[in-house]
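What you see is the complex with one protein chain gone and the rest in place.
Note that the chains take the letters A, B and C in the order they are written out, and that residue 1 is the start of every chain.
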Amino acid sequence: MSEGIGASVTRKEDKKFLTGKGRYTDDINRPGQTHAYFVRSDVAHANIKSIDTKAASSADGVVAVYTGEDVVADGIGGPICGWVVPCRDGSATKEPPHPILANGKVRYVGDHVAVVIAETLAQAKSAAELVEVEYEELPAVVDLEKASSATEIHKEVPDNCYFDWELGDEASTDKALKSASRVVKLTVRNNRLVPNAMEPRAALAEYDDISESYTLHTTSQNPQLTRLVIAAFMFQIPESKLRVVAPDVGGGFGSKIYVYAEEAVCTWASKKINRPIKWTADRTQAFLSDAHGRDHINNVQLALDDNNKIVGLRVDTICNLGSYLSAFAVSVPTYLHGTLLSGVYDIPAIYTNVKGMATTTAPVDAYRGAGRPEATYLLERTMDAAAREIGMDPTEFRRLNFIPKDAFPYQTQVALQYDTGDYEPQLDKAMEMIDYKNFETRRSEAAKRGMYRGIGVSTYIEACGIAPSAVAGALGSRVGLYESASVRVDPTGTITVFTGAHSHGQGHATTFAQIVSEKLGVPLANVDLIHGDSEKNSFGMGTYGSRSLAVGGAALVKALDKVIEKSKKIAAHLMEASVEDVEFKEGKFAVAGTDKEKAFGEIALAAYVPHNYPHETLEPGLEESAFYDPLNFTYPSGAHIAEVEVDPATGVVKVVDWAACDDFGNLINPMIVEGQVHGGIAQGIGQALLEDAHYDENGQLLTASYMDYCMPRADDLPSFKVGYTNTPCTHNDLGVKGCGEAGAIASPPAIINAIIDALSPLGVTDMSMPATPQKVWKAIQDSQSIAAE
Amino acid sequence: MEIKDSYKLPLSKERVWAALNDEDFLKKSIPWCEKLERRSETELAAEVKLKIGPMSTRFTGSITLSDIDPPNGYTITGSGKGGIAGAASGSAKVKLVEDKDTTSTTLSYEVSAQVKGKIAQLGSRLIQSTAKKLSKNFFGSFVKQLEDMDKLK
Amino acid sequence: MYSTKYVKPNSTPEALEAIKSLSEGKFLAGGMTLIPTLKQRLASPDGLVDISGCNLDTIADEGETIKIGAMSRHVSVAESPVVKKAIPTLASLAEGIGDRQVRNRGTLGGSVANNDPSACYPSAVLALKATVHTNSRSIAADDFFTGMFETALEEDEIIESISFSKPTKANYVKFPNPASRYAMVGVFVAKFGEGVRVAVTGAGEGGVFRHKEMETALSSNYSSDSLSSLNIASDGLISDLHASAEYRANLIKEMTKRAVV
Partner (left out) sequence: MGDISLTINGKVETHDVGDNTLLVDFIREKAGLTGTHIGCDTSQCGACVVHLDGVSVKACTILAAQAAGSEVTTIEGIGSSDSLHPMQEAFQENHGLQCGFCTPGMVMSAIELVSKNKNASEKEIRDGLEGNICRCTGYHNIVKSVKAGAEKMGV
């Protein structure tokens, strides 16, 4: 069917967005609504000596001013950490308290000190200026490498180290390093990023004193989890007394997974003042207080034998988790990073150690790719460095070390078992798409124009669709990672799907409907999707980690199978046939070997007008639910190749061509998949060339607006060539793997490798992210002055 | 950030040192200073209205003198809060070196500046230039006053 | 934004009267810098005097010069047949300021009066020997820019128009800050019968400035070769997150080379 799986149908949700009818949190208003504004710390690290709210409380329009003391008095807890890991020494991850309004101490610029609630936002802002906070300043902790010996940030976190974790076999890896014929060493830094979803975070909270329940509209990727955490862990109220709705959400990229102080404060305060409270971040607040991403330093050692086969890999990592442990901060650099270190390569010995450090910077958590871009970056940079060292073409060196296609399922040395994959055809196709073999001609042509042209390859794997709950639980996760789906068939055969996943740009209203259309043979127009409302949807885990389709879609298939199964029974009754003889095809139930058939709509009607119905064996109605817990991660993989031109006089790097060949398994809507790839690549190019969150030595964020934080714009990017190979996932019914993060995972090393390739004639051998014009120019100058000496 | 400069004054070290400790002199030297009141030997309360382009913010704070080594120099630190704009502080190590013939003195300074809050978040491109400009204005007008007085004599 | 009073007079004298009646009033031209500043509450004028109704937006060819009204929007300058014909590079400079929405609102007078060290227009004013006409006097470009965000303008003085001399040859090349897109270095080179003027914006701690060494070199030989042996000093150049003074010095030379074609 043309609207089913595999069709590039246009999106059902587009019209509302295109006509300005999208309904984001800040678009919603409630009668009697007040406005909240947060007083934030402007120092990175300090004891709070006093907070004087007197003047603010009596200012025009002010309804209430609250501080940490009020939070403590009401027994409100802070957001919890959703995943912890054991340390090397057997101790647990150190989890310091994370108060929603500062309790005696501030730990980063932007930390919430007080909230002012007033009739208008302008009044709240003006009153906030009157809140006098006296600080006793403490030294800021900004330098990640020196954090362990810096001033203590939390008394619960000795040496500012939240955890010191390891994975893999240290002894065998060190042995491999010792006996190797060559060890390639590289230190790379994964720059700190600010996710920057275009819709800033917002919350609208209200309390109903009759039902004694709260409603929170918020910008969340997983409203159900927000509800669980706020109700059960922070407020200790019955979960049923809190409804959380995430309406249209303008992008997330990880930053809207977590429960943030602001939404909890507004919810708590809405009962205290018994009026609705709205809070919307401005962009600078977003820069200061959204969870940031990445910020790793990785020391890599890659051991090769005489035949240039990899025999071992050791990676020692320190990562910056910021001032507090955000919800999934611990899992990102550990189980979403360490476990990916085998990449697409057959590596017999791997060991990794990760130290998660506290600093006086904003909390760091998952950002598009979450751990996997860091793993891919260090590995793909090192693969290129190794190829250069041994004088081998980087694609040939990769090929030599790929996991062969007959080795699947492949057990890595870092816990994961890849179910399926075939890496050579991806690389072949990407090379063909970019015309790899004629690159040198293009390089010489560019040289005539005074430009240095380079080509860079990245072959990646990622683990999506996290994860079997039991496995995740054993590894430290405190949540399950299944997904829910309900299919409600109306009497006339139209369908409403309820999912626990959340769409904030991914196009679920379309792709989920395509699955229904394919399975039930109904037109796309007859399928609606409801998501993001704890009052309507079953418990689910939301959307992140490219999981919606691989887990949520799989749950939907299970629910649809139940609908079909029941429908068959109804059809058998109506057609007086045995259930075994009823076949369902293209929306029709037919009795094999006869011309008897019933349309899906007729079955639906019979289910709800059950005059002729097998009441003794079947309940009326047609509505089924399913929960799906994945059997394994899914493993998308691919090859991305970037071509860049560097202007040696200015250091400007221009991305001139891009080829991506990815294996996402089966595609539900290739048009949407392609859009996800484009967006991911753009964010990866942003990381590699433009974006950098920069704190000065006092912990002041100097890149807190688009004046200084460089967002990719249309003229920074090329058009992309996107292609696919397909080895369907073996353990979900759709054969899908997930595509949301691939571009952001694959692209940064491709670019940096291309820059190094371009500049290697000048003697440049290393480049850190972001490769800004100034940095590239300086590297060229430095290498030339070395050459001159 | 390193901001340094020096001036040669046709005056004795003692004369320059006295001026460095004279609040009227300081007040006239501090750019856009609207108020300066001595609180103690080493502390003065200050109010400055800082104008950088379209920005115009009143900073209230203090001027403190430390590392006092008469008549060879001191460290003068100004720090103030600018309300919603954030806070700023600048510290100048001032050194006086008399020439061999004792007819002139070289005043040299080294400034370090720190900003907090909105000014840091939004104005990073201007921090260094502004700090340099303010230091230059301060020492420039300090020196000019001294020279003018000298001429009057 | 703090509360403030908005008035829109119909002439320059009315505007001057309006600003005098305020204790800390501000002229509002295009508002591209002022309004974002007010939104951040980094200034609190008690009134805004919008001068867009004062008929200050005519563009005329006056023979030796072209005279552009201070309230001419960047888009009007970019699209003006008069400017395109007489000083095409001035039109293309305007075409390259900010984004299309900034060009639709931002004005020549606002940009020049503000003298942001990263603005494009001041370099054109300086390189094209412009004269700034205010309500009370005419100021030569060389006397107009006095420092970062500072000009010779008195508190209550309005720029009414600017006359730009027609060069025999001119070009403006800018290297934008990758994030803000303001000029990190912008070089305006203008050749006149009596010599070459080179104005640099985006780079100087004191705002826009003329680069005398390059002027001398180009006046004797108007070609990029004459710049090759020049060593551009980094003293007095801005150093920030995006570009050190040394890198800016390199860009000044490089942009000038590209401007001299």
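Note that a residue touches a chain if its C-beta (ideal position, glycine included) is under 8 Å from a C-beta of that chain, and two chains touch if they have at least 3 such contacts.
In this text the structure is predicted, and so the values were computed from the model without any measurement.
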*Kindly name the visible chains that come into contact with the excluded chain.*
A, C
*Out of A:34, A:506, A:567 or A:732, which is the one that touches the chain we can't see?*
A:506
*Please pick, from A:399, A:678 or A:778, the residue that touches the omitted chain in the full complex.*
A:678
*For the full complex, which residue in A:272, A:713, A:731 or A:778 touches the chain that was left out?*
A:713
*Residue touching the undisplayed chain, where the options are C:26, C:129, C:166 or C:181*: C:181
*Spell out, residue by residue, where the missing chain touches chain C.*
1-6, 8, 28, 31-32, 35-36, 38-40, 48, 50, 52, 75, 98-102, 104-105, 180-181
*asked:* On chain A, where is the contact patch with the chain that was removed from view?
replied: 10-11, 13-24, 26-27, 196-200, 248-251, 253, 280, 282-284, 504-507, 671-672, 674-675, 678-683, 705-707, 711-715, 717, 719-720, 743
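One rule holds for everything that comes next: only the chains that are shown with their structure count from here on.
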_Which of B-C and A-C has more C-beta pairs touching across its chains_ = B-C
*If you average the CA atoms of chain A and of chain B, how far apart do the two points sit, in angstrom?*
49
*Using CA atom averages as chain centres, what separation in Å is found between chain B and chain C?*
31
_Distance from the mean Cα position of chain C to that of chain A, given in whole angstrom_ = 44
*Which parts of chain A, given as residue numbers and ranges, touch two or more other chains?*
125, 129, 702-703, 707-708
*Mind pulling the residue numbers of chain C that touch at least two other chains?*
41, 180, 241-242
_Residues of chain C touching chain B in the complex_ = 24, 26, 33-34, 37-38, 40-45, 114-118, 147-149, 177, 180, 205-206, 238-242
_Taking the touch rule as given, give the residues of chain C at its contact with chain A in the complex, in rising order._
1-3, 41, 175, 178-180, 241-244, 247, 250-251, 254
*Once bound in the complex, which stretches of chain A touch chain C?*
122, 125-126, 129, 649-651, 690, 694, 702-703, 706-711, 716, 772-774, 777-778
